[in-house]
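For reference, the structure is listed below as structure tokens.
A single protein chain has been omitted from the complex, and every remaining protein chain is retained in its original position.
Note that the chains are named A, B and C in the order they appear, and that numbering of residues resets to 1 at the start of each chain.
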Amino acid sequence: MSTAVAQKRGLGAAIWDYLTTVDHKKIAHLYLVSGGLFFLIGGLEAMLIRIQLMKPDNNFLSAGLYNEMITMHGTTMIFLAAMPLIFALMNAVVPLQIGARDVAFPFLNSLGFWLFLFGGLLLNVSWFTGGAPDAGWTNYAPLSTTSPGHGVDYYVMGLQISGAGTLIGGINFLVTIVNMRAPGMSYMRMPLFTWSVFVTSTLILFAFPALTVGLFLMMFDRMFGSAFFDVGLGGNVIIWEHLFWIFGHPEVYILILPLFGAFSDIFPTFSKKRLFGYSAMVFATVLIGFLGFMVWAHHMFTVGMGPIANSIFAVATMAIAVPTGIKIFNWLFTMWGGQIRMTSAMLWTVAFIPSFTIGGMTGVMLAAAAADFQYHDTYFVVGHFHYVIVGGVAFGIFAALHYWWPKMFGQVLNEKLGKLAFWPFFIGFHLTFFIQHFLGLMGMPRRYWVFLEGQGLATGNLISTIGAFLMAIGTVIFLINIVYTAVKGEKADADPWENGRTLEWSIPSPPPYYNFVQTPLVRGLDPLWIEKMEGKKGMTPAEPLGDIHMPNGSILPFTMSLGMFIAGFGFIYQVDDKAWLAAVFIGMGITLGSMFIRSVKDDLGYHIHKEELEADIKKGAGK
Amino acid sequence: MRGWMGKFRSLFLFGALTLILSGCGVDNLSALKPKGYGAELLLDLMIISIAIMIFVFVIVMAIYAFVLIRYKQKKGQENLIPKQTEGNKALEVIWTVIPIILLLVLAVPTVQATFDLADTSGQDDENAITIDVIGNQYWWHFNYAGQEIATSQELYIPTGERVYLNMKSSDVIHSFWLPSIAGKMDTNPGENINSMYLEAYEEGVYWGHCAELCGPSHSLMDFRVIAVSPDEFDQWVEDMKNVDPEATPETASAQEGQELFNNNCMSCHAIGGSSAGVGPNLTNFGNREKIAGIMDPSKENLVDWITNPDEIKPGNQMPANIVSKEEASKIADYLLQLKHSDVGTDVPTRNTDE
Amino acid sequence: MSHEDVLNPKHMPHDPEKATLEGKNKFLGFWFFLGGETVLFASLFGTYIALNGSTQGENTPEHLFGLELVFLMTMFLLTSSLTSVYAMYHMKNHDFGKMQTWLAITVLLGLAFLGCEIYEFYHYIHEYGFTFQSSAFGSAFYTLLSFHGGHVLFGLLWIVTLMVRNQKRGLNLYNAPKFYIASLYWHFIDVVWVFIFTVVYLMGKVG
């Protein structure tokens, strides 16, 4: 029972608590810490890349190592940094925003996290066992199927395991949002962050299975001698490209949509105005998700699909600019007529608009199929996607973290340091990536270990590297801010921004482990704002004070994932020595055994009694 | 807030400045300095799209700047509650419809250009020049279909004429990119052949890259396209057809080199003819612009390459140390005197100033 | 709803599988999962179709497949779908004993199906030398079929576990959703099989 454990204290107890927790708020912490660490690792890899490209003919990294570096940078950033950081936000915020006490499947929630973490660890172990994957984050066959060593095997197993975790997380949030909303919270009253998590989860549900299959085929080819990508036996290497991008394009919207949602909550809060065009925003979100599935082949314009397919995918891709534009203008008009307060969270949010717009526009330029014959696989593309990913996703994560930090940790991040971190990162970001568009057009392909002297590319690359260092400085200041704030330890109010509009701001920061003493009654969009405008202090409860049902913690998610981790090694090394099959059996045994225990052991949870709650209210839980 | 915008503006100025400083890249490499039909068409398309983007960006930034300056909370307004506008149908229609129109304006030339560049029907014409391109880790093989000519790394084409390329790969996926003449196209392993065409306007030596990650030496898989006048091209074809692979070189050292070459290297390489060996065809090697696509054609570099190719192009297939350094030097003498055609040696090369 | 109520309900509601919030969540979550499975199998089918002709000139679909066995397998699986429907029918009527009986029949039919499939693979490998590694077609065929077969196996283990576990305690609001989604899973396996016999075997024979 988590209350009992929490009272025991001591490091061991705290660790055990986190290993077994099924509380979405603690799982959010876990996601944040591990995603954050992976971001630092990915960032470090980016710095090494930039140092190698600082000058022509540089020899800082060797050719093979460089390829490992870009592959791990891309893979780590997308799968192990951006996704988990987004999951951290989803876990921290969605149940609170919809007035729920927990997610629909607390156990699966924890399982999803541990699968992700063990998958990520497996991937990174490859650095120490003779070489990381080196075929690019896109892992195109047959470069990947013929890549020597075990690097690509780690890619396959690592992503398979962490991908399973993501899929589980996606289903969990879908059901949570459909089934667990507080009374009165109709779909069209859901905060936009919740809405975009809903759409994102749908994308995860439909996109990840394609990756799963692709990874299986890759695994079979590399480990069990099948011939999917072996042209000698009739295989076809383009199958991988399609499967990867059927997953891969929706993936980029999986990354950006939750942050669009976060921005849609931040703009109103700091403009003191309701979101402009709420229903259009919802519609645009759904439309982006929908169109996201019809455009994947824009990554394959030069593969040789022919002009008809190229044209169809070009036009479909361009169409996405329309709903995205609707969003941009709605955000601008949310600020229009408002009272804009430039907190750090708002600073990142405001900086996102021009940055992402540039990225989106270069995206539309890329979508012009014929012109992509020049852009494709050059630094123009690198410029495009860092503009949308760093200028959209990374800015968004920074903004959202500043915004929800008090809700997650009960402390407001220091504003001065927040702004101090922003400026070097922002300037460095534009320095690094703006120039890359031109480098690409001037003839610099991406994934180039060296560029040669005399091609007019030296100045641009140097500027780009300098920018990357500025970004690193910004990141470090942000880290300092976290430590500084934690050490200072000032408690935050329930509604530290004073203009909170949604339900999460109606309960203490951080919330008690059961979130809401009484489920709130929602009377419209921005429920807390409505109550405040009517002069009330907080939400009206929808139910009388009563016992609360809570799920039990469990170590099984951890052991299941550990089993997969062990089995992963077995699969990778059984190619060299069949004795490693033992690891497969042991690992799968642990996993299936845990599943078996889970299915035969009744787990009905426990109840928090009314008396306990009343005591908590006296201490201020009800507010 | 003003300071904020100021910094933003200077940032863009800085960007623009660096752009001017670096020009638009070097001649014969940059996609921004087209020297052929495809590249020109694509630059036009890019300019249309950039114009649209700048138009949109200016509008977005104008609203943005106005909003941020005008509606920033001032001192003493902390308790003011602005009007909670729900939306505005008319405005929303405007910013839905205008982008649609702009995108249609972009879509039409896009589709046109896409079909234009994919139109390789001209290669059915009897006189059309068709070349098979095969990507290998990490070199390019060119086979002139129907003529017993094969070259590697350097592709000769006539100016003012469409030359059709039929492309595939012998190992992993590569991509043939010639920025200043045409776009790029992947070379895939397997049965399927991709086609594209080159049409160079002027004589010149054009720089090409492999654009699809293909292994450790991906960034060193460069090639050249040498465009010469049609007459000279015919001359070149003539020269190449009459290569005598067994011709005895003049110097003694080169003669020994030939012997060594035949004994050690011929299992992979070839001279003359169209045989595509495991390694590049070395016909006309003495006139090559670069060794291995990247090094200046000095004897020293060549000896380095022959003895230790793996240090220069990591991961490539040529074995190291099959011959000693002295032997390599003789082979280098032999190879460097392989000048089968003078065509193209006088073509203006790329502009190398930074 | 208290634990006592969930485990020993005095009255079973009309839809026991959806009577609790946990049940509703399971029900919905499982349907969503099936939505994802649809894409998973579509990717496998797509791959199979794309590599259909990559037989290296031997062991083509026309040559390999015999429809008699496939017909038998189809009948087993379709019938097992009906029997699992019967099981759910009895669940809704709160007749635990009959539900268990019908589930047992379902399991037997599933086992019969699996037996046929194993025989079929054995036959191809030993009679024709047609394996997972012999051609891209071989890889695609065995992968698609084994993914489905693996689902059948997992479904069987799942249903058997549920039956054994709950043998003594009877039906309650805690295990009803579990039985219900296991049967959904079983139907989905059947749906996939319908496409397999159509696309792989019948269309393979037509050529």
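Here are a few things to note about the model shown:
Here, a contact is a pair of C-beta atoms (placed from the backbone, for glycine too) under 8 Å apart; a residue touches a chain by one contact, two chains touch by 3 or more.
In this text, contacts and distances are computed from a predicted model.
Missing chain, UniProt name from the options "Cytochrome c oxidase subunit IVB", "Dihydroxyacetone kinase DhaK subunit", "Sugar ABC transporter" or "Binding-protein-dependent transport systems inner membrane component": "Cytochrome c oxidase subunit IVB".
Within the complete assembly, A:178 is the residue of A:47, A:65, A:178 or A:521 that touches the hidden chain. Checked against the full complex, the one of A:130, A:148, A:306 or A:524 touching the unshown chain is A:306.
Although one chain is not drawn, the whole complex shows that of A:27, A:143, A:167 or A:238 it is A:238 that touches it.
Interface note for the absent chain: among C:71, C:128 or C:154, the touching residue is C:71. For chain A, the residues in touch with the chain missing from this view are 174, 178, 202, 205-206, 210, 236, 238-239, 242, 246, 293-294, 297, 303-306, 309. Think of the hidden chain as still there; on chain C it touches residues 1, 5, 9-14, 18-20, 28, 31-32, 34-39, 41-43, 45-47, 49-50, 67, 71, 74-75, 78, 81-82, 85-86, 89, 92-93, 173, 184, 187-188, 190-191, 194-195, 197-199, 202-203, 205-206.
Methods note: only the chains that are shown with their structure count from here on.
Steps from chain A to chain B, minimised over paths through touching chains, total 1.
When C-beta pairs in contact are tallied for each pair of chains, A-B comes out on top. Taking the mean of each chain's C-alpha atoms, the chain closest to the overall C-alpha centroid is A. For chain C, the chain whose average C-alpha position is most distant is B.
Computed centre separation for the pair chain A/chain B is 35 angstrom, with centres defined by C-alpha atoms. Put simply, the C-alpha centre of chain A and that of chain C have 33 angstrom between them. Not a single residue position of chain B touches two or more of the other chains. Within the complex formed with chain A, the residues of chain C that make contact are 2-3, 6-7, 21, 24-25, 28-29, 32-33, 35-37, 39-40, 43-44, 46-47, 50-51, 53-56, 132-140, 143, 158, 161-162, 165, 174, 178. Residues of chain A touching chain C in their complex: 104-105, 167, 171-172, 174-175, 178-180, 205-210, 212-214, 216-217, 220-221, 224-228, 230, 233-236, 239, 242-243, 246, 596, 599-600, 602, 604, 607. Interface residues of chain A facing chain B in the complex, by the touch rule stated above, are 62-64, 66-67, 134-136, 140, 142-143, 146, 231, 235-238, 271-274, 276-280, 302-304, 306-307, 310-311, 314-315, 318-319, 321-322, 325-326, 328-330, 332-333, 335-342, 350, 353-354, 357-358, 361-362, 364-365, 367-374, 376-378, 423, 427, 430-431, 434-435, 438, 441-443, 445, 447-452, 454-460, 463, 533.
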